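The structure under discussion is supplied below as structure tokens; questions concerning it will follow.
Apart from one protein chain that is not included, each protein chain of the complex appears where it belongs.
The letters A, B and C name the chains in turn, as written, and every chain counts its residues from 1.
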Amino acid sequence: MKKISIKIVGATGYGGVGITEFLLRHPHAEIGALVALQDVGKRMSEVYPHLAGFCDLPILAPDDPTAQTAFDVVFFATPDGVGMQSAGCELERGAKVIDYSGDFRFDTPEAYADYAMRIGRNPEHTAPNLLDQTVYGLPELHRESIAGRASLVGNPGCFAISCILGLAPAAQHRLVDFSSLICDCKTAISGAGKKPNAQFHYPARYDQMNAYKLAGHQHICEVERELSLLADADLKITFTAQVVPMCRGILSCLYGTLHENRPATEILELYREFYADSPFIRIRDAETPSGTVHVRGTNYCNITVSVDERTRRLRVISHIDNLVKGQAGNALQNMNVMCGFPEDCGLSFPGQYP
Amino acid sequence: MKKISIKIVGATGYGGVGITEFLLRHPHAEIGALVALQDVGKRMSEVYPHLAGFCDLPILAPDDPTAQTAFDVVFFATPDGVGMQSAGCELERGAKVIDYSGDFRFDTPEAYADYAMRIGRNPEHTAPNLLDQTVYGLPELHRESIAGRASLVGNPGCFAISCILGLAPAAQHRLVDFSSLICDCKTAISGAGKKPNAQFHYPARYDQMNAYKLAGHQHICEVERELSLLADADLKITFTAQVVPMCRGILSCLYGTLHENRPATEILELYREFYADSPFIRIRDAETPSGTVHVRGTNYCNITVSVDERTRRLRVISHIDNLVKGQAGNALQNMNVMCGFPEDCGLSFPGQYP
Amino acid sequence: MKKISIKIVGATGYGGVGITEFLLRHPHAEIGALVALQDVGKRMSEVYPHLAGFCDLPILAPDDPTAQTAFDVVFFATPDGVGMQSAGCELERGAKVIDYSGDFRFDTPEAYADYAMRIGRNPEHTAPNLLDQTVYGLPELHRESIAGRASLVGNPGCFAISCILGLAPAAQHRLVDFSSLICDCKTAISGAGKKPNAQFHYPARYDQMNAYKLAGHQHICEVERELSLLADADLKITFTAQVVPMCRGILSCLYGTLHENRPATEILELYREFYADSPFIRIRDAETPSGTVHVRGTNYCNITVSVDERTRRLRVISHIDNLVKGQAGNALQNMNVMCGFPEDCGLSFPGQYP
Partner (left out) sequence: MKKISIKIVGATGYGGVGITEFLLRHPHAEIGALVALQDVGKRMSEVYPHLAGFCDLPILAPDDPTAQTAFDVVFFATPDGVGMQSAGCELERGAKVIDYSGDFRFDTPEAYADYAMRIGRNPEHTAPNLLDQTVYGLPELHRESIAGRASLVGNPGCFAISCILGLAPAAQHRLVDFSSLICDCKTAISGAGKKPNAQFHYPARYDQMNAYKLAGHQHICEVERELSLLADADLKITFTAQVVPMCRGILSCLYGTLHENRPATEILELYREFYADSPFIRIRDAETPSGTVHVRGTNYCNITVSVDERTRRLRVISHIDNLVKGQAGNALQNMNVMCGFPEDCGLSFPGQYP
């Protein structure tokens, strides 16, 4: 089978090197062009020396002629605002487009504006005509839409993935009081990207944890929209983002008050059914030891379901690797679904321990 | 002024070395005896070489004659079950006793039994006659009782301190629906003590976070009792303990649904009033950057108060150093209050950064 | 092609889980039995939950009948003393045997005794008759012996691999004064294995580095023997083992005084020639940024060659992942060479960054 050709825009960030690593072992795809604004002219293996001998392609400027040919799939591993400028052009050339940012996670200009204002961006989308084509790239919920018609997918936010996957069955089955939902989320530092800043300078962070963006994190929009769709109700959540001194991992504790006390086993069963066709979801009971290290380096989401009967509260703990299921791995999963490959193609590996 | 003499039982654990370090710079106290089961006969500075030249006292066996004389204050920096065996004898000799474990945090055999069963211990207290003398050693709430009559103080659990301090004003002012309380708590690893185990072996932990004891952490009892007393109501909480790869620090996110939306400034004011006389509490608004590193190595508790108006939810974030305000520092604060020294004597220092 | 069947003894240690992970993606091998003393009866994926769905085989006791059948290859991922008891039996059944410990790194009882005494073991080898069959498992130096006749291979020590690979060309070309050799080696903690101890408890290690075994590390024997063979001289080295707060990585700085000043480029050329046929060695000049992260999770050894002309000193810096090229990866490389597979089969991957 002829391999599909891939362009990665934003190749030198963590999201770019991540998708590069995965594509190198994908049997049906090959990287055709690596594009970035920085390090243009260097080889990828100069920027990331661990790739020496594996990916020695040059980094191209966005307007490099080689980068301006037609590719089967284009990943925008770029910050907000980049994808919306170029996605239209790529789509016209026949590419399928997967964007990592918030540019294509919303299907109306209004929903986008709500998101954009939370991160201090211009609320006006510059490619509003594309919004009705975009699909929210969470295969566990939108597998059919992604497979069926999507040429343009907005890869979800990393926190959003952990929360939505953890609460989706509870929302759909309307197990909990929808005014009681709390998402207490902790992330490792790589989620903030490759660019150094004072908060994540090693000496400032090695023994420090903190909450941030208490006024409202931008991923809230996605979580509320997706859960509301499942619940057929207008949900709101309280969301707390926290960062701890780790490289990879998100652990989200998700709380909701049950309408009635139910045994955890019953809820576990609903969760297992909900995800029966999802190869990357593993449901665990409260007695099974769990932790982010069990999904480190992989595309899995491990979900622990517990019930605190004393307070009639459902507590779900969702574990992902923020750079894999929270980003590049999920993006590749979207590509697989869009292109008709097995959903776990190139992603079926267990990570390395310790 | 003659210095008071101190005995530390369990001197070689983290709680013992912590109180040793603090006492070395206390102007009114001096260490008279260090007692432990392990390393007997070694000098403290052999066990902890950073203390060379500062504390070269020998480690004594519990029954060493030198350790069996009268001391003004005895710290039991020991696991559950040790203090209850020896506290009576120390009290008879005229000592004031401060115990780090759960042995004297409860004032009835029934309350102790509830706690003891959560940690798999014999529910029967072996010194029940002492329980009506004990005072719960949280000076911010029980300063007068500790100062007035206490010879026996149960130093609280580290998680409990962070939760109670964070929620006490809200409980007393009955700001929140008491069925909505959630304590989502993250701790550094030193809280688990000095003894190595598989979970906290460096390679197993350096990039791993996890929740544990989902079935019910033993500190819940203390939190519910103290908050119930303040609220004059029978409170229950949902509590989640988590551990992250750090040495020092607890960050607790505390949630409760407000009866009515109130501006955060109003609630901040109530918090500031509540702690007006407490030198180690710093109240912060949601816009002020905060983190555990700001209290690292110190006896402070920094409390951030925020309101999520969209969901009418109070969110309080409590930051302590688990080994200081969460353990040895709080114990010394108790000693100061019991002995009539200034509450912050020997504890008024800012930590070292980074 | 029929896959060869593998037994792993000591499957639940870091060396066991490492070889398991690599074999899971080896195209010509499959794991037939996992053997350990602990966790017998559990599934491998219970001990290592990241392997759920990838390796759910049960852990067998050594004497389990399933483990006592014939396998094509047996890995002893076990401490000193285990392999020498069972290797003979496995060889009689027709297996090729690769042992991780010092049991088969030496080909005379005397050489073994010298090693054994350094680690406080009985100097008497219990299977001395096997010693003349064993081959030192460093394919870069002994590829032909391993391929040609070896059924029994002693996988080298992790420090030894880093030092020998870094100094072998210099020894063979007799570039340096053989009385001037110094190996200053730093290792991450996983090299000490999975068993918790006080030194490697997270709070004791997170901000601590130290040298150890100053009286003489056991890996010295291997380094001196191999370099002496190459140099045709009786070499001695000064060796310092150090440990730093990391999970994976060895960085060895290797020093020798040059007989005469030579340009680094000339020495680089000699190094490149020496390793021309070795797929896992990458030679770097002093201007190329380097670090252990560039080999993390991989079987590569990156070697930086520099010359300090002011002092006429050769300085070689050798970087490996102690668990891969320093252990399980090198063991698999040996298997490939012994079995006639391509040397990098199942090992040709670049690691994951960051």
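The criterion applied here is as follows: a contact is a pair of C-beta atoms (placed from the backbone, for glycine too) under 8 Å apart; a residue touches a chain by one contact, two chains touch by 3 or more.
In this text the structure is predicted, and so the values were computed from the model without any measurement.
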Quiz item: Which displayed chains does the hidden chain touch?
Solution: A, B, C
Quiz item: With respect to the chain omitted from the figure, which of C:Arg93, C:Lys195 or C:Lys236 is a touching residue?
Solution: C:Lys236
Practice problem: Tell me which residue among B:Pro27, B:Gly94, B:Pro128 or B:Pro289 touches the hidden chain in the full complex. | Solution: B:Pro289
Practice problem: Determine which one of A:Asp207, A:Asp321 or A:Glu343 touches the chain that has been left out. | Solution: A:Asp207
Self-check item: Touch criterion as defined above, residue of A:Ile8, A:Ala150 or A:Ile189 at the omitted chain
Solution: A:Ile189
Self-check item: Touch list for subunit B against the chain that is not drawn
Solution: 14, 17, 21, 24-25, 48-55, 190, 206-207, 247-248, 282, 288-290, 293-298, 349-354
Quiz item: In the full complex, which residues of subunit C touch the absent chain?
Solution: 179-180, 182, 184, 186, 188, 203-204, 206-212, 214-216, 236-238, 240, 242, 244-249, 251, 253, 255, 257, 286-287, 289-293, 296, 304, 306, 308, 310-311, 313, 315, 317, 354
Quiz item: Which positions on subunit A touch the chain that was left off?
Solution: 14, 188-190, 194-198, 200-207, 245-247
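Going forward, only the chains that are shown with their structure count from here on.
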Quiz prompt | Centroid distance [mean C-alpha coordinates] between subunit C and subunit A, Å | solution = 38
Practice problem: Compute the distance, rounded to whole Å, between the mean C-alpha positions of subunit B and subunit C. | Solution: 46
Quiz item: What parts of subunit B, by residue number, touch at least two of the other chains?
Solution: 188, 203-204, 206-207, 245-247
